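All protein chains but one are shown at their positions in the complex.
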Amino acid sequence: MEKKYGVYLCKGCGIGETINMEKLKPRVSGKGRVPADIIKEHPVLCSPEGLELIKNDIKEGTNTIIIGACSPRVKYEEFDFPGTITERVNLREFVAWTAEPMSSDAQSLADDYMVMGIIKAQKGDVPEPNILQDLSKTILVIGGGMAGLSAALEAANAGYQVVLVEKEAELGGWAAKLYKETPRQYPYDKLEEPRVVARIKEVEAHSGIKVFKSSFIEKTEGQPGLLDITIKSNGNSESMRVGAVVMAAGWKPYDASKLEYLGYGKPNVITSIQMEEMAKKGKITRPSDGREAKKVAFIQCAGSRDPNHLPYCSSFCCGTSLKQAKYVREKDGDSVAMIFYKDIRTPGQTELFYKNMQNDPGVLLTKAEVTGVSDAGNGNLYVEAENTLLGEKIKVEADLVVLAIGVVPATRAPQEYLDGLTEAQKKGDDAKMSYIESTPKPDFILNLTYRQGPEIPSLEGAYGFADSNFICFQYETRRTGIYAAGCVRQPMAMADAADDAAGAALKAIQCVEHVAKGIAVHPRAWDTTFPDPMMIKCTSCKRCTEECPFGAIDEDEKGTPFYRLNRCRRCGTCMGACPERIVSFKDFSVDLVGSMIKSIEVDEDEFRIIVLACENDAYPALDSAAIKRIKLNPKVRIIPVRCLGSTNLVWVTDAFSKGIDGLVLLGCKYGENYQCHFVKGSELANYRFSKVKETLDKLQLESDRCQLMQVAISEYDKLPQMINDFVERVEEIGPNPFKEL
Amino acid sequence: MAEKKKVLVIGGGFSGLTAAVETAEAGSEVIIVEKAPFFGGRVTQLNKYFPKLCPPNCGLEINFRRIKTNGDITFYTLAEVESISGQEGNYDVTIKVNPRFVNDKCVGCNACNEACPVEIPNEFNFGLDKTKAAYITHNQAFPFKYVIDGKHCKGTSCAKCAEACKYDAIHLDMKPETVKVNVGSVVLASGWEPYDVTKLDILGGGKIKNVITNMQMERLAAPNGPTAGKILRPSDGKEVKNIAFVQCAGSRDENHLPYCSYICCMASLKQATYLREQYPDSKARIFYIDIRTPGRYEQFYWKVKDDPGVTLTKGKVAKITEDAATGDVIMVAEDVLAGKKITETFDMVVLATGMVPSTRASKIPGDISYTNEGFVQAASLKKGIYAVGTLKSPVDVAKSVQDATGVAIKSIQSSRRS
Partner (left out) sequence: MAEATVIKPDLDFVKGVIEGGGESLKKCYQCATCTVVCNVTPDDNPFPRKEMVWAQWGLKEKFAGNPDVWLCHQCNDCTAYCPRDAKPGEVLGAIRKQTIKQYSSPAFMVNFVNSKAFIPVMLLLLAGLLSAAGTFAIPDGEIIFSKFASTHFLQFVFTPALLFGFAVGALGVKKFWADMKKSAGVSSGDLGGSVSATASEILGHSKFKMCGVSKDRFTAHFLVFYSFVALGIATALGVLYIDILHIESPFSLTGTGFPVKIFGAVGAAGLLLGVLLMISNRFKNAEKVGMGSYFDWLLITIIGVIMASGILSWLTRVAGIATVAYSVYFIHLVFVLSLFLYLPYSKLAHMFYRSAAICFLKYSGREKQ
C-alpha cells in the first residue's frame, strides 16, 4: 500500500492548553519526516466537525492516519477508519493529564509521542488475514460421558459435524452407572431418573454425530482447522481431519485401596460407586453375607480434602451421599443412614435438597473427622471419629460403610507421567527417566504430535485438572482449539458438567470460525495479524519453539522451527525470544518498536526513561492513573507492547546505546496465580533480562537501570509513584554513560 | 442453515457480557441491554476475585476490548426490556432507553462532575461515601461516558453541568426512548442484588455503624473505593485490626433466604486476606456453619486457615450489639466444637450477606415461572429464552462464565433454527 499520511492534533480535553501546537508541528514534521501541511489541528477532533476533517482527507486518498488525541481505549467508534492504518497517539492521558501545562517537559513528551506514532504508522502495514486452506469445521469430542455427550449434541445442534470418541464399549460414562440423579429442579425434593439415557439415544440417532466406541485417539497432528487425528478402534486405525476438540475425558474414582484406614478392603466397606451399582440392581445388601443393610454409614471426603490423598474437594460427594441415603431409606423404612461429614457442601439451591433429606428421621448427620473403621464383629463395623457433634471421640456401629470417594481427572496420570519425565530430563537423572519409562504408560488422551508434548500441559496447583487459569475465561487452555469440559477440568456435579460441555463446545465452534477467517482466538479475538518470520535468517536455536506459551511452533526433521499458525494467539513471545529478530507482525515488530525507541530525543542534560507497558493490564492502568490526573514524571516515555513476552533484548540495547537512562518492563503478575493471558510474558521478560544483566554490568551500564515491575490493572493508583521512584533511583545512579557517545 | 437472527442479552454484568461476546465471536449479532449506566455489574464493585486475588477489571477490560473491536455487538445502557413476544427465532422485544442526559460527545473530562452542586449517596460504594449527580462510577468504567442521575439532578433550572461542558455533551431535556428489535433468542442475565441487610435485626444490619456487608467490604478494600483501598471502619475511620466475619448472614435461613448463597465462604476467606495483607498485626475470625469451598477452592481455604492471624470457628453468630462509647462491635456465638458460648469484641464485623436474584423484585416480561425466592425456573422458559448464572441459583463468577459461555451456543442454535 502506498502510504499517504495525515497527522491530526486534537486541542480538546486540555491538550491545547498543555502543548504549544505551533512548536509541536515543525518538530513532528521534521523528525517524523512528513510534510508540514498534512499536520492539522482541531479544537475537538472527536466532534462531528473534527471527524469530518479526517474523513475528507481519506476521500482525498489519505490512508495512514496519525491522531494525536486521547487514549485508544476511548473514542474507538469515532476514530475507526476501516481500510486505513490508524495510529492513536495518547496526548491526552500521557501528556495533558499528567504533565505540567506549557512546560518544556510537556512539549518534548508530545514531540516524542507524536514522532513515535508516525514511525509506528510508517513501519506498520494494513494486516491481511492469513487463511489456511482445506480447513475442517468438524468438532472432535473426546469422551462419551455426560459432558462429552452434551458437548457433541450442542455442537451438532448448532450445525457442526461432530466426531465422538469413547474409550469404553458403551456411551454414558459414570452417568450411565447411576441409579438416580440428585434433584435438579426446585424444590429439590425428588431424585430424578438419569438424563444420560435419553442423551445417549439422541447422540446415537443424530445424523451430525459420528460415534466411535471402544476407541481412543492415537494421534493428533496439525493445528486448529487442520487437526489430523487417528482414531484407533478395536485394532483398526482411521484417520480424519477435524477443526477443534472438546476434551471431556472425564474422571476416575480415587484409588480406594489407598484408604485402608477407612476400612477399604473389609468386605462391608464399599465406595459410592459400588453403592450406585448395588442400588441399580435393586437391593442394598452387605457384600459379606448378602443380608440387607440396615445401618449404613457414609464417610464423606474419603480421600478428598486430605493432604495425603486429594488436596481438593470433589464437589459432588455431599449431594451423592444424601442421595444414596435416600436409596437406603426408600428401600427399607426401618434402616438408618448415617452421614459423617467435614462440612456439608450443598451450595446454592442444592441446600434445599440437603434440607429435605435431613428431615427424614432415619437420616442422621454429624460433623466428624473419621479416624478409622474397625471391626465390630459379625461383619459389622465401627466408624471411629473425633471432633463430632456427638462427642469428642465416638464410635458408631454400622453394617455397611460407604466411602464417598473423590474425583481424579483423566488428565492427571498422563500429566504426572510426562512431568516426571521432563523433570528427570531437566535434572539429567537418567535412572529416574528409565524408571518412569519402565512403568506402564498411562492412557494418553490427545496424543498430540506437538513439539511441546503430547498432552495439555499441567497447570500449577491444579492437581492434574485441565482447568483454565482464568476466572473470567473458563476455557483458556494452553492448547489452542482444545477445550476441556466436565470433570477433566474441575470436579463438578453432573448437571454442571452438561452445562460446562456446552461452553466448551461453543469455544470449539468459535475457534473453527475464527480460523476460517484468519483471526486469532481469545484473548486477541480481533487480531488478523500473524507472525511472519524471515526463515532465511533462522539459526534453529529453538528458543521460539520452547518459549511459545501455546506450543504453536514445531520443528521439522532438520530441527528448523515452523509455525502452526492456527495454534498461535499472536502474543509475540516468539518475537521477543528470537535472537535473530526475524519474527514480525504487520503492525508490531522488533524493528518497529526499536525504531520508536531510537526516535526518542535524548538530551545530555535530561534523563529519559522508557516504559514498555503490556497493553492488557499495564497500559489501561497508566490510562486510569492519568484519568485521576496523577502526575507522572515527564522524563518517562510509554511504549505499549502486546505482552512483555514480546520484549526482545535488542530493545534494551537499542535504548541504552541511544542514551536512554532507564528502562521499565511493566507487565502482569507472575508465579502460581499468574495473570498474564499469554501465560508467562513478564516472567519470560524477566528471565531474558537476567541473562543480559551481566553484560550490562560489564559495559559499566548498571543493570539497575532496567527493572521489571509487576502490576495489576487495579493498582493504577500506586503505579505512577512506582515509576517515579524508579526515575529517582536512576537519577541517583546518574546519566547513561553512553549518552556522550 | 436459516438466516442468522440476532441474540438479545438482558444484563451487562459479567454473565451478560460473556454471553454477548462469546456469541458474537462465534458469528452471531448481539444486542446487550443494561439497566445501569455502565457495564460490569457486580464484579466491577469487587476488589479482587477469589481464589486468584486478581482484579475483576482485568477481565472486564479484555471483554470491553472485545466489544470495542467486534462489529457484531450493539448495546444500550440505562435500558430496560418492556416486553418480549413471539417465539424462538422471532421474538419482538421493546426496550425502553432512559435518558443519560449525556450524549456521545462526552469526552470524560470530569468538568460536569466538578460543576455539579448536587451530592448524592454513592450507590456504587453502597452508600459508604457521596458522589455528584453528574458522575462516572470509576476510572475504568465502560462506556467511558458520564451520566447524570435523573432522580437527584435539579434539571434545567440548575444546568451548571451543561454550562461547564465544553463539548455540548449534556442535554438535560433528554427524554426516554423506545426501541423495538427483533431477535432469534433472548438471554436473561440480569444478575443479583445483595440481601437487604436491614432485615438482619439481631445482627445489627444497617443499624450498627461498624457492621458492614461483604459487598461494602469489597468497596472498602478497593483502590477505587471510598477509602482508596484503606480498610477503615465507617464510624470513626479507625484502622481495622480485629475483624469478624459472620457467615450465612441471611442465607441458609428460612426467615430470610433458605438457600446457600455459594460465594460467601470464599468471599470472607478472601476478605480476611485483604485485612491480613494490609495490617500484618491484624486478626480475622470467621464464624461459619459449614465451610463451603468446593473443588480446588479448598486450597484457598487451607491457605487462609494456615495464617495464624485467621481463626475459623464453627458456630453461627446470632447476636450483635454496639459498644456505644467506642463504636466497637460485640458479638455472641457458640464455638460449637468447644461447646462454649463466647462473647467477643471487634473493631468491625462483616456480614456475609447473600444473593437475591434480581428477578425477585423485578420480573422479566413474559410468561416465566419463578421459585418462591424469585429464581427463574429454567425448565419453564420458552424455547429460545435462556437464563444465565445467578438468575437460576447462586453461583460465583467462574460458574457464571461457564454457564454464560454454554448459553451462547444455545442462543446460537435458537437463532439459527426456526
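When the chains are written out, they are named A and B in that same order, and each has its own residue count from 1.
Keep in mind that, in the parts below, a contact is a pair of C-beta atoms (placed from the backbone, for glycine too) under 8 Å apart; a residue touches a chain by one contact, two chains touch by 3 or more.
Since this is a predicted model, take the numbers as computed values, not measurements.
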Contacting the left-out chain in the complete assembly, out of A:218, A:397 or A:704: A:397
Of B:254, B:281 or B:306, the residue in touch with the unshown chain: B:254
Hidden-chain contact residue, picked from the options B:4, B:341 or B:363: B:341
Given B:289, B:368 or B:412, the one touching the chain that is not displayed: B:289
Subunit A residues touching the omitted chain (full complex): 334, 336, 338, 344, 354-355, 358-367, 382, 384, 389-397
Absent chain, residues of subunit B that touch it: 202, 248, 252-256, 289, 314-319, 332-334, 336, 339-342
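As a working rule, only the chains that are shown with their structure count from here on.
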Whole-Å gap between the CA centroids of subunit A and subunit B: 24
Subunit A partner contacts - residues on subunit B that touch it in the complex: 1, 14, 18, 21-22, 25-27, 47-49, 51-63, 65-66, 68-70, 104-105, 107-109, 139-140, 144, 166-167, 222-224, 228-229, 252, 258-262, 290-299, 302, 314, 336-337, 371, 375, 377, 379, 392-395, 397-399, 401-410, 412-413, 416
Contact set on subunit A toward subunit B in their complex: 12-14, 44, 46-47, 70, 73-78, 154-155, 157-159, 185-187, 305, 307, 311-315, 341, 343-352, 355, 367, 387, 389, 461-463, 465, 467, 470-475, 490-492, 496, 499-507, 509-510, 513-514, 522-523, 525-526, 616-617, 620, 624, 627-628, 669, 673, 675, 677, 712-718
